[in-house]
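Reviewing the structure listed below.
Chains shown are a subset, placed as in the full complex.
Labels run A and B following the written order; every chain starts at residue 1.
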Amino acid sequence: MKSSRKTYPVDSTKSPRFAGVSTFARLPYSRDLTDVDAVFVGIPFDDATTFRPGARFGPKGVRENSLLLRPYNPALNVKPFDVLNVVDYGDVDVVPGYIEDTYTRVEREFSKLAEENITPLTCGGDHSITLPILRMLSRRYGKLSLVHVDAHHDCWDEYFGKKYNHGTVFRRALEEGLIEPRRSIHIALRGPLFSEHDYGEVRRMGYSIVTMQDIRENGLDAVIRRVKTLVRPPAYLSFDIDACDPSVAPGTGTPEVGGLLAHEALELIRGFAGIEFIGFDLVEVSPPYDHAGITAMLAANLLYEFLSLTALRKRQTPTSGETL
Amino acid sequence: MKSSRKTYPVDSTKSPRFAGVSTFARLPYSRDLTDVDAVFVGIPFDDATTFRPGARFGPKGVRENSLLLRPYNPALNVKPFDVLNVVDYGDVDVVPGYIEDTYTRVEREFSKLAEENITPLTCGGDHSITLPILRMLSRRYGKLSLVHVDAHHDCWDEYFGKKYNHGTVFRRALEEGLIEPRRSIHIALRGPLFSEHDYGEVRRMGYSIVTMQDIRENGLDAVIRRVKTLVRPPAYLSFDIDACDPSVAPGTGTPEVGGLLAHEALELIRGFAGIEFIGFDLVEVSPPYDHAGITAMLAANLLYEFLSLTALRKRQTPTSGETL
């Protein structure tokens, strides 16, 4: 932890959780990056979805449903807000109706974060928003090892005659040289496909693939081991909430039945402890289709686990003297 | 009515309303324009909204909630489906994330409709979709007299540095010479504005304005008389469902409290009988924010009234020998 500034969530045993302005995990809202290690940042863009919109309200929904988070993560044995200075950075000002202009705005903000070596916990928005993030992070850190958890591989070539879209992001990223496909993997794939050549094409690009059927047959441990073997720093984790089953995540744009249950999603992420991720995103939470905030709450908890992974790594670095 | 083909809704005393594929008013779904007088056509684009999305599901929602419509309109004393051949033409294939490409697609379809002199009953989508319609209709019919019913004047200049948007459509239309502002009027305006110069600017463009406060003070009859005095053929009617109060139309993108009640909206439209409209749109119905379909049902009824206005005019033309 850096020295001069300490950010901390509001104490929910003193101030009730339902009180006040909603920020992620009740953290301070601040655009000041001094001494900051990680930020929660929203990209409320949902024009590039091919079915249900609403992910533009994803960041607001996740903030609202992150209020129950507490400071200690017993599963990973870490207090992320003790180890790291974290703020809610607010959202990027996107441009509705103009995906490419939106990309420019995202890049402007993320180049700032990258320069300061701040770990972004980005909350979408639809999956199209990952491309400009990858651009800025790979510019700063070099080619990335991608861990992509999603029902869909998002490596299609185009939709409606257009290259930029929530279903094409990891083909574009590859073409732009942002990702090292041999060190990258798509996890939780399932559902009907456009063609019998779909998975083959993705593999030919160099990517590894783990389907839900693989997970049901071989278990999560096998996936985690495979990821750990495959991935090299700098790594990036992109989590589409539709990796999870509609029963645990109804509030999303292109749901796919038969996905990860909530405890499986948590177990998977916790299993990644030790991997050197330099950034994370959690996308496709669509509050208008959510109920009782369960999707956004799951998303908030996954982001908390991402933060815990970062805190674990931070704790192990020589300059950090914290002990639990 | 043209001679060789007769389209008619499914008879709901024989086949229950909840049975079958949902088309507008249970009309035939057809892309064949032979002998067609009017079409229901959807433009499911909602990327240009500045707040809540969901209007991309507007056409589907309106179809689903148009199933209770019956063949005779007692308020206007006309049987629109007897007088006119009407089909559900389906939707324009829009391009999510690309408003200008979407405009091209809309123009392609509407130039076909315009060429055939078919009256379009367009269902949005957000209000941005009106611009390409006006382009094609004014190209065919000349400068249009606009009747615009909406909580917002939609004559702002730009949002987020962009010219095309659901809030700028009637400034663009003016700049492009599609509309005759001295023969055009905005009705049901209300709510906070960006500036004290807002209404003044709109008036300086040449438009007339009727606010909800005017309506509450002077009544709907006064508005109707004013519209009838002002408007000249060819006229176009654009109805944003947020002209109506959130209590009768919760399912919309930028609701504004204090609007028209349902019976007032119906009365207003019925009052327009006699005006020579060559097209209509009904925009901004957002089913994810609707409840029990009440917004979409009101929209369906307004579209039915639009159709009835067209049928009334048709009936009065020399070539038509129908009597009720």
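By definition in this document, contacts are C-beta pairs under 8 Å (C-beta built on N, C-alpha and C of every residue); 3 or more make two chains touch, one makes a residue touch a chain.
None of these values were measured; they are calculated from a predicted model.
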**Study point:** Full count of same-sequence chains in the assembly - 2 placed in this view
**Key:** 6
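Just so we're on the same page, only the chains that are shown with their structure count from here on.
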Check your understanding: Using CA atom averages as chain centres, what separation in Å is found between chain A and chain B?
Key -> 41
Review point. Where on chain A does chain B make contact in their complex?
Key: 46-50, 52-54, 56-57, 93-99, 101, 128, 159-162, 164-165, 288-289
